[in-house]
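Only one protein chain is missing; all other protein chains are in place.
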Amino acid sequence: MSLQEQCPNIYDIDNLTVEYVLRNSSVKAVTDVSLDISNGGAIGIVGESGSGKSTLALSLLNLVPTPGKIMSGKIIFNGDKDILSLKGEELRQFRWKQVAMVFQGALNSFNPVLRIGEQTLETITEHESIDKQKALDKVNVLLKLVRLDPERTLKAFPHELSGGMKQRAMIAMALLLDPRVLILDEPTTALDVMSQKYILNILSELRKRLGVTIMLLTHDLAICTEVVDRVAVMYAGRIMEVAKTEDIFMRPKHPYSLGLMQATPSVFGDVKKRKPIPGSPPDMFNVPKGCPFNPRCQYAIDVCRETNPPLEEISRDRLAACYRWRDVS
Amino acid sequence: MKWIYRRAILALLSISFTVALTFFLIRLMPGNPMDYYIQILMRSGRARTIEEAIARAKSLMPVNMNDPIWKQLLDYIAGVLHGDLGRSISSFTPVSEIIVKSLPWTVFISSIALTLSFTIGTIMGLVLAYKRGTKFEGFSVAALTIFGAIPNYIMALILFYVLTIVYPILPMRGGYDSLIPVGLTFEFIVSVITHAILPVASYVLTDFAGWALGIRAMATTILGEDYVTVAKARGLKESRIVTNYVGRNSILPQFTGLVLSIGFLFGGSPLVETIFTYPGIGRFFASAVSARDYPLLQGLFLVLSITVISANLIADILYTRIDPRVKVGD
Partner (left out) sequence: MELNDIVSSLRVLVENKRALIGSLILLGFILMALFGPMIFPLDMNPKFNLVYAPPSLEHPLGCDYIGLDILTEIIWGARDVLTIVMIGGVITVVLGSIVGLVAGYFGGVVDLLLNTLVDIALTIPGLPLVIVLAGLIQTRDPVSIGLILSANAWAALARSMRSQVLSIKERDFIEASRAIGIGRLRIVFYDVLPILMPFVGINFLFAVVQSLYASVALFFIGVLPFSTVHWGTMLNIAMQVSGAIFVPYARHYVIAPVIFIILLQVGLILFSYGVEDIFNPRLRT
């Protein structure tokens, strides 16, 4: 099936709100998020810890853990599947086969008492009945693709592999069923620079060779330049800006994005002109009224403190949630 | 490998210590044991003359009391290695014979009890971990705490009272109905089972709670682990996740406890067996203590200790085979 025959957006997310309900309080991890993820594209979700990106990703698999609850919104996969209404066997089959996710810090993503080989094999057999040899062949190919030695890796227990190796093994495992979408949560944190390079190269290759849609969650802007073509910036559970990678870097139109650019040494920017974002990350139990970024924003005006700015299209393929986007530079 | 030798040596040390301990225990008695035996023999009419009493008393002990202590100790050890542990005062049968007759019964009910407690406890623990926060869980945990607090012999008393006296459904005493001839007949087997139900229940109803609460605690932690979420994301069947992911990882830490329990299987509970007059090694132990039947007591204690120590050693060795993360060497 060629890319043109499929739906243009592999994921249509509409007004998604996810809340973690605790005994005496609750936290809105994701508030009113709408996002389109294009088929075959690569999108980066950028935000600090606690910005809601992991929760957003989990929602795409309907895997938000209790006490988290999806309060409202719709997630449509490939134009016809309503992810949030999938249940039971259908949901189980959907997971990993259509969408696979590599979790943050694969250090603990494997079952410690089973060998890697067992875990890879069961991933396949739980979804399809397939000739064991064929399955093994596929596993071997994928492991080689992520530059791991299949023989040694399959026989090993998780604790016998290094962090980088586990991360790569996890990526191989994620590709076992030829998923349409591959989500990676902070794939390069906790890895040394060489491994980081490996992984990013592998991801680019994957996109080219297999046409997989990639969704990268990170707080590190630098890696976005290597793999993704679109970036969505998240803050306090909301989307602040969505634009092409180049636009976000060169011409950010949201104060937060601007702040990020100025605070991080980026490939494009001048290292000497670094400026931290004033203030501290929001207390998710007490999100500020209006735009969540307003306490730290140099452009904030009264309306920012009253009402939350909606995410609007400010030009072709660009969205921003700011009343003063025109003034940002 | 070196580690196994160390454990084995330790076990041997423990056994030697126990042998020495039991040997010297008897000397804790005030007075001369021999005189005591002679007295009992005369009084019970087992010996009609003093010479006979002396002769019989001598045969009760595997050791000659008049020899120097070191010779006594050596004789004792030699005796043990030959299976001669003296004779019981009360019944005059060789201690070894009594042990061989009674140990199987204890092992029988103890092993069934341990298997049931562990299995039921594990299942309950897993179920409760999954049902965290529900009223059912809260209520169950409270009930489990109470069950776990009841000493097993009190449970035995309660069961004995309710199910043999108030509602006489189950047999009161013995390992089997003495009227039924021993043999592999259906009747006999049924009788053995019905007589085993209450003792086994006494153990299971009090022990399973401990296992359940332990597994529940562990499983609750495991459920929060990344690899469980990843397993769900991988689209694995829930049944597989429960057994291979949550189950296996929750049980693993309990294994040392299980292993230790296997060791103590052989002891049984003297009290539970007394309450049900069950012909196990525990009951003889209890009656030996109250009757001051020292040769029997000594022999029983020794055999008990040796079996427990050995079983612990074997179980320890087996454990290292089960957990892939345990590298032999502590």
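Annotations for the structure displayed:
Should a chain be cited, it is by its letter among A and B, assigned in written order, with residues numbered from 1 in that chain.
Here is the rule we go by: a contact is a pair of C-beta atoms (placed from the backbone, for glycine too) under 8 Å apart; a residue touches a chain by one contact, two chains touch by 3 or more.
Bear in mind that the values here come from a model prediction, so they are computed numbers and not experimental data.
Touched by the hidden chain within the whole complex are the displayed chains B. Within the full complex, the residue among B:G79, B:G148 or B:G174 touching the omitted chain is B:G148.
For the options B:T18, B:S140 or B:T229, the residue in contact with the chain missing from this view is B:T18. When the whole complex is considered, the residue among B:G247, B:P270 or B:P295 that touches the unshown chain is B:P270.
Per the touch definition above, the residue from B:F160, B:F208 or B:Y278 contacting the chain not shown is B:F160. Remark: the residues of chain B touching the chain excluded from display are 10-11, 13-14, 17-18, 21, 25, 28-29, 142, 145-146, 148-151, 153-154, 157-158, 160-161, 165-166, 263-264, 267, 269-271, 274-275, 285-286, 289-290, 292, 297, 300-301, 304-305, 308-309, 312.
Methods note: only the chains that are shown with their structure count from here on.
The touching residues of chain B, when paired with chain A in their complex, are 225-227, 229-238, 240, 244-245, 248-249, 252, 323-325. Put simply, chain A touches chain B in their complex at residues 61, 63, 65, 92-97, 100-101, 103, 105, 108-114, 122-123, 126-127, 157, 159, 173.
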